[in-house]
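Contents: one structure, followed by commentary.
As you look at this complex, bear in mind that one protein chain is not there, while each of the others sits in place.
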Amino acid sequence: MKGFDSHPYIPDSVPEIQEEMLREIGVASLDDLHKNVPELLTLKEALDIPAAFPSEMALRREADRILSRNADCGKYINFLGAGCWQHYVPAICDEVNCKGEFLTAYGGEPYNDEGRFQALFEYESMVAELVGMDVVNVPTMDWAQAAATSISMAQRITGRSEILIPEYVDPQKVDIISNYTEAALNIRRVKCGPDGMTDLSDLAAKTGADTIGVYFENPGYLGVIEEHGQEIAGMMHDSGALSIVGVDPISLGVLEAPAEYGADIVCGDLQPLGIHMYYGGGQSGFMATRDEERFVMEFPSRLFGIAPTSEPGEYGFGDVAYDRTSFGHLRDKAKEYVGTQTALWGITAGVYLATMGPAGMEEVGNIIMANAQYAASRLATVPGVKVDPFGSVFFKEFVVDFSDTGKTVAEINKALLSRGIFGGKDISGEFPALGQAALYCVTEIHTREDIDELVLALKKIVA
Amino acid sequence: MKRIDRSETVRTGFHQAKWDEPIIYELSTSGERGILVGEPEQVIAGEMAGAKAVPGCMRRKSRVNLPEMSQSRVLRHYSRLAQQTLGADVNIEIGQGTCTVKYSPKVNDRIADSIRDMHPLQPAESAQGILRIFSETEQYLAAISGMDRFTFQPGGGSQGIFTMASVIRAYFKDKGEDRDEIITTIYSHPSDAAAPAVAGFNIIYLQPDPVTGLPDIEQLKAACSERTAAYIVANPEDTGVYNGHVKEFVDYVHSIGGLCAYDQANANGLLGVTRARDAGFDVCFFNLHKTFGAPHGCGGPACGATGVQSELVKYLPAPLVGYDGKKYYLDYETPSSPLGVRKIREWYGVSEVVLKTWCWIRSLGPEGLYQVAKTSVVNNNYLFKKLMELPEVTCYYQDGNNQRVEQARYSLENLEKETGIGTGDIQRRMMDFGMHYWTSHHPYYLPEPMTLEPTETPSKKDIDEYIETLKYVFREARENPEIIRTAPHRSVTHQVDESSMDDPEKWALTWKVYCRKYQ
Partner (left out) sequence: MGTDMEGVLQEISVDRRKDLKRIGLIINPIAGMGGPVGLHGTDNMLGEALARGASPVAEDRAREALACLLPFREELEVLVPGGAMGGRLAAEMGFRTVRISGEDEAESAASAKAAGPAEGESSASAVRSAAEQETDAAAGTARLYATGRADTVRAAAGLLALLPDERPCLVLFAGGDGTAKDIFSGLGTAIPCIGIPAGVKIHSPVYARSPKAAGRIAAGRLSGEISGTREAEVLDIDEEEYRNERISTRLYGYLMVPDDSRRIQNRKEPAPLSDRDAAAAIAADVADNMERGCRYLIGAGTTTRAVMEELGLPCTLIGVDLVQDGRLIASDIYGAEIETAAKSGPARLVVTVTGGQGFLFGRGNQQITPGVLRAVGRKNIIIIITPAKLAELGGRPLLTDTGDHELDKELAGYYRVITGYGQRTICKVETA
C-alpha cells in the first residue's frame, strides 16, 4: 500500500521527515507500525474510493458542479416550513459562527475556552428571557430531541409512566420521541378540536394518576396558536403532572412567554434564530425550566454558570451541578446520555437575539404574522382552495386544503415546482382527515410579490 | 549586528487574548439597535392585523428583555469572545486525547455554504446535488468499514451509539428474542454504556487486564449468556492499545447469538488498514466531525454516521438515499421492517457535515486516507517514544507491546509521588503555553492519567514543541511547584471558584438569576 506523500493536510507525510520519525521510533517501515493488527484483519488492497483531486481548485470545481444540480430557497420562492423554516439570517450571525476559534473549538476548560463558555452562558441568559424561564441548556440535537428529553425529565420528576401528546404534532417528532423513550414510558395521543387546538375534554378524560404531563406546542405544528395554555397547565398541576410546551422561539417577540401560562418545561428549536436551513442540518434543540433544584438536577445536558475566580473582578464560568448525574442511574426508567450536540448553533442564536434586541424580536413577529395573514387571505381567493380550516389565529404556518380543486397536493406542488415555487408541505398522508391539505409557511422573507406570484400560479394550476 | 534570539522552543511569553469583556447585558444601552428589521409592506400593513391578531391571553405583555446594542458592539463582543477561545485553528492540538481534533480544511466550509438555503422538504428532483453527496459519502464509508449501508441521522457520536443500540433492539424484537444485556469495556467511551441504557439495556463491563490493558476472552465468556444482545466496543480503546484478538471476541459473541457493534470513534489510525466488517462486526459508527475532518464547532453540529451489514439494513431509520441509475431519491422502502428504528433525528442528518466529509475524503483519496492513518500512528508513536524517555512519564500495558495506535494513555504517578503535582495541575499549567491537555474519563483506572492524541495534523516540529513544553512544566514541578498549583496565569481567566456550582442557593445559570441572587 502506498501513502500520499507531502499532502497539505499531513505535514509529516514528507518522506524524509517520516523516515526520520520511523528511525526514532525504531521501526523499519510504515508496515511495521500496526504490528498489533493481525494479518488476517489487515486490508490487502487499496480502499475502493476515487483518487484524490489533484488540487483544491479541482475539488471546489467538482463540488460546485455537483451542487449546482440543487435548487434552493434563494433561487425558488419557498413556502415549506414544518420544523425547518426560512428566516432572514443576519450577516453577523455567519460572521461569528465562521470564526475559526469558535468553529474548531471543542472540549477546552473554562480558562482557555472562556469565550465559548461566556457565549453559551449569554445564549442561555437570552433564551431564558425569551421563554420566561431561569435555566436553559447548552443546545441538544433538534426540537424533537429537546422534546424527548423534556419528557424524560418529566418522567423522572414525576415518577409516572404516560405522556399525553395532542394529535397535531409533527409525526417525525413523535417517532423520535417514541424511539428515544420506548424503554421508559407510553405515549397517549389526545384529540384536537375543530379549532386545531388541544381538545380539553379529551385531555381531561385521559389525565390520570399515571400521567407524566402533556407535551403540546405553541404555535402548533399546523400553525395554530393554542389559546388554552393556562387551562392545560392548571389541569396538569391539579393532577400532579407537568405542562411541557414546545415553542417556535421567533414567535416570542409577540407571543406570551410559556412560563407565563404555567409551563414547567419549555423546549423548541433554535434554527429560526439566525441559523441557515442547511437541508435540515441547522436544527438545534433547547430546554428551559425554572431555577428549582428538582428541575435543574434532571437536565442531562451541560449547564454553564457564572462564578468568581481567584482574581477579583474577573468573571469565570463552570459547569453547574456537574455531578448532576443521578438521572438514569437509579431506578429511573428514563435514562439519558450526553455527547457532542449543536453548541455552535447556541452561540449563533445568542448573536441573533443580541442583534435583534427587544424591538427587533417584536417587529419580526409582527411582520411574519402580517405576511402570513396576507398570504392566507390571498390564497383564499383561489377557486376551490380552503385556507385555515381551523379558523383559529395562526403564527407563520397555516393549512391550505386543495380538496375542492380536484387535484392532489402532490400534483399541485409539482406544477408549482416547474414555476420555481416550493409549495407547502403535503400533509395529506399524515393527516388524511384534513383532505388534500398542505402546510404553508410564510415569514418575514416573503415579499408581497412572492405571495402574489404564488397565488397567480395556483390560480393557473387549478383552473 | 545580532539577531533577536528566538532559540527558545517553549512559548514562555505566551498569553491568551484577554479582553475582560463584560456580560452582554452589561453592554446594553437603551435605544441602540443591532439591525433594522423593517415593517410589513404598506399594502399588507394596511389590510392585516399582524401581531394584533394574537388573542389577549397569548399576547406578550412586555418586550423581551434582550440587550440593546449597535451592530458593531455586538460583533466586537463576539470577536473578543472568539479570541478568548482556544480552537484547533490556533493551537497545536495534541492534548485533547480521544477527540481526534485535526485540521478542518477551510475549503470544505466554503463549499458547505452553498447548501445553506436548502430546505429538507424540497422535492428530490431539486436536491440532486446534495443527495448525490449523501449517496457517495455513504459508499466511501462503506468502503472504509466494509458495512453495507449507512444512516447519517445521528447528530453526534453518542447518538451514533444510541442508533446502534436501537438497531440491535429492533433486530431482537423482530426475532422475538428477549435479550437485554449489552457488554462493553471499561476503556470504551462512557457513552457505549450510557446510550444503550437509554434503549433499555442493562450493561455489563469487562475490565482491562492489569498487564495487557485488554479484557481477556474468558472474561467475555463469563459475561455472555442467553441474555446477551450485543458486544459494543472501541478498538483501539481509549488507551490506544489495539486488541488483536478482536475477531475471536466477535466470533464468540456470534456463537451465542449476539451482535457485535464497533465504536469507531478511534478509527483515525485504522483508515485503509483494517475494516470493521472484516473483524465480523455487524454495526459501527464513525464521527464525521472528528475522524473525517469536519470541525467540532464547540461541540456540534456533528454526525455519528452509523453503518450496518446487509442483514440489519431493514432496521435502519428511514429514509436512506437511493439511486436508480438516473436520479437520486429518498428511499423509504429499503428500511422495510415495521419493527425497525423509526427515527433518530429530524430529516436526514446534519447535511453540511456530510458534505464536508465528502470533500475531505475526496481531497485525500485512498492513498491519502492511508497516509492519514499511518501518519497519525507515526506521530503518536514518536510522541510515545519521546515521552517514555522522561522519568516523569510512565505507561501501563507495555508488557511486550510498545506500540500504540493513534493515541496513548500515560501516567504521571512518578511525578506526583515526587512533587505532589498531579495530572490535573499539569492540565491547568499547559494552558499557560496555549496548549490543551487531557487526563482521562472517570473513574481513573490508572493513577494520574494523561491522554494525548496527535492525529496527522501536527508536524514533527509541533510535536517536539509539545514535548518540550511538557518537559518545561515537569521541571517547574520540582523547582517552582507553586506556579503550577496556582495555574493558569496566562490563560483567559484564573482558577474558577466552583464552590457555588453545586449549591442551588448560589448557582447562577443565567444572567437574570445571577442578578437576582447576587446584589
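By letter and in written order, the chains are A and B; residue numbering begins at 1 in each of them.
Definition applied: a contact is a pair of C-beta atoms (placed from the backbone, for glycine too) under 8 Å apart; a residue touches a chain by one contact, two chains touch by 3 or more.
This is a predicted model, so every value here is computed, not measured.
Among B:22, B:210 or B:391, the one in contact with the hidden chain is B:210. For the chain missing from the display, the contacting residue among A:20, A:195, A:319 or A:430 is A:319, taking the whole complex into account. Taking the whole complex into account, chain B touches the unshown chain at residues 99, 186, 190-191, 193-194, 197, 202-210, 215, 218-219, 222-223, 299, 396, 417, 420, 422-424, 427, 438-446, 498-499.
Simple rule for what comes next: only the chains that are shown with their structure count from here on.
Here the spacing of chain A and chain B, counted between their Cα centres, is 20 Å.
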